[in-house]
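All protein chains of the complex are present and in place, except for one that has been dropped.
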Amino acid sequence: MSLKVKLSFSGGMELLFNNNKSAEVKIPASINPPNPTNMQDLIFWIRDNLLKERPGLFISENTVRPGILVLINETDWELEGELDYEIKDGDDIVFISTLHGG
Amino acid sequence: MSLKVKLSFSGGMELLFNNNKSAEVKIPASINPPNPTNMQDLIFWIRDNLLKERPGLFISENTVRPGILVLINETDWELEGELDYEIKDGDDIVFISTLHGG
Amino acid sequence: TGSQQLSLPEYLRYGRQLILPGFGLPAQLKLRSVSILIVGAGGLGAPAAMYLAAAGVGHLGIVDYDNVETSNLQRQVIHSEFRQGLSKAYSAKMSVERYSHRFLTPDKDVNHMCIAYNILLDSSNALKIIKAYDIIVDATDNVATRYLLNDACVITGKPLVSGSALRMDGQLTVYNYKNGPCYRCLFPKPPPPETVVNCSDGGVLGAVTGVIGSLQALLAIKIAVGMDDPSEPHNLLIFSANSYPPFRSIKLRGRKKECAICGDNPTIKELQDYVQFCGSGALDKSPETMLL
Partner (left out) sequence: TGSQQLSLPEYLRYGRQLILPGFGLPAQLKLRSVSILIVGAGGLGAPAAMYLAAAGVGHLGIVDYDNVETSNLQRQVIHSEFRQGLSKAYSAKMSVERYSHRFLTPDKDVNHMCIAYNILLDSSNALKIIKAYDIIVDATDNVATRYLLNDACVITGKPLVSGSALRMDGQLTVYNYKNGPCYRCLFPKPPPPETVVNCSDGGVLGAVTGVIGSLQALLAIKIAVGMDDPSEPHNLLIFSANSYPPFRSIKLRGRKKECAICGDNPTIKELQDYVQFCGSGALDKSPETMLL
């Protein structure tokens, strides 16, 4: 079984993904059987399947690197359980690099 | 049976509705039996149940007066069948008065 | 006109745009050669003119028939205390020239200019002016002029970047562009005059006009350099400073076959009497009744 997830990259994150601002992906419903796929699994899956180089600009200490905000269905992932959030079919997940310019 | 509908009023329309910018309402699933409730029915229902005065600023010739744009679930109602659109439970319907100032 | 290169001062001036992904030298050259007409030097026209001039638009036109008044200064940040009584179009031109090297020390090879039109745009003069520009920015404050600009843009085939603001709300869209609707496709009939409110009567917060006017400049730049996303639907942006979320994007109908001016069999082939059509005109600052 697989889950369809919409991924978006913004604030410069897209430059790590060939300038793609979004991607519809299919991921296994259980990347680490028997556990359902969670955000932790998804982040590693993205590193292994979508990110081609410089993983340090995306991952640090087994989570997204400092300065990246993750949104799950238009909500700060901290309100949804962060790494433990279980991915659901149809989820809309955004990785935003915070901007500092003015 | 009844339908739950979210109504919003913007661009000054809210001034006709006691300055309420939105309302969750329950309307009959068939205002004109046996036909399912459509936008035409909803507009009259709003006039009779929510609008207290000056219906001419809302309705003209059995539809919304010129200068009001209607949105059904974030889409121009013209793409959805206008007056003939059949209301569904959970619909998000917006009445916007176009602005002309600058 | 003009060479296909930038001068050293231009490189220094526009460096922050030249390094933008998907922008670069070709886009900057397009901005230099484009002509944009801003109709209205008020709340919306002020930021629109400032950001278009700052970005390096080579040929700007600014139309306004009013003079600067005290009550404008709460939002029309292109004017100033010292300009009261002066034509708004000229005042805007003066401000634009103040921070635009190009207008002050024109390069003879490049056709840089800012023209102020201190006139009341109407059916007798609109086509002649609009024909001379590539993109039209509607920053006006009344219904009659909005229909006039729409019809003139359809007749001459120009995209119309339309913004409006009132109280804490704003709206933004592009008409007559890429087979999208014109103003008449959406609003075949004008609103009853008693439902129309202008900023003088309804009030408006300056920062709201700042948001919408800046977005008008941005849309005009995107059209000028061809940056727009082909997958973007025809849409209307709605802004309401005291709603959450404050911005909503609405998918709009396309061009209507039955439209009286842009349809397959148009019945309107020349400009009309828009004051009569709308029941009010550009100079009617306070209609008798105003409720909405």
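Note that the chains take the letters A, B and C in the order they are written out, and that residue 1 is the start of every chain.
Basically, contacts are C-beta pairs under 8 Å (C-beta built on N, C-alpha and C of every residue); 3 or more make two chains touch, one makes a residue touch a chain.
Everything numeric in this text was worked out from a predicted model, so none of it was measured.
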Where the missing chain makes contact, among the chains that are shown: A, C
Candidate in contact with the missing chain, chosen from C:5, C:124 or C:249: C:249
Chain C residues touching the omitted chain (full complex): 9, 12-23, 47, 50-51, 54-56, 70-71, 73-75, 77, 79-82, 98-101, 104, 167-168, 199-208, 210-211, 213-215, 217-218, 221-222, 227, 229, 231-233, 235, 237, 241-249
Sites on chain A contacted by the missing partner chain, in the whole complex: 10-13, 15-16, 21, 54, 56-57, 60, 65-69, 71, 74-76, 78-79, 96-102
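We adopt the following convention: only the chains that are shown with their structure count from here on.
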Intercentroid distance (Cα basis), chain C paired with chain A, Å: 40
Junction residues of chain A - those touching two or more other chains: none
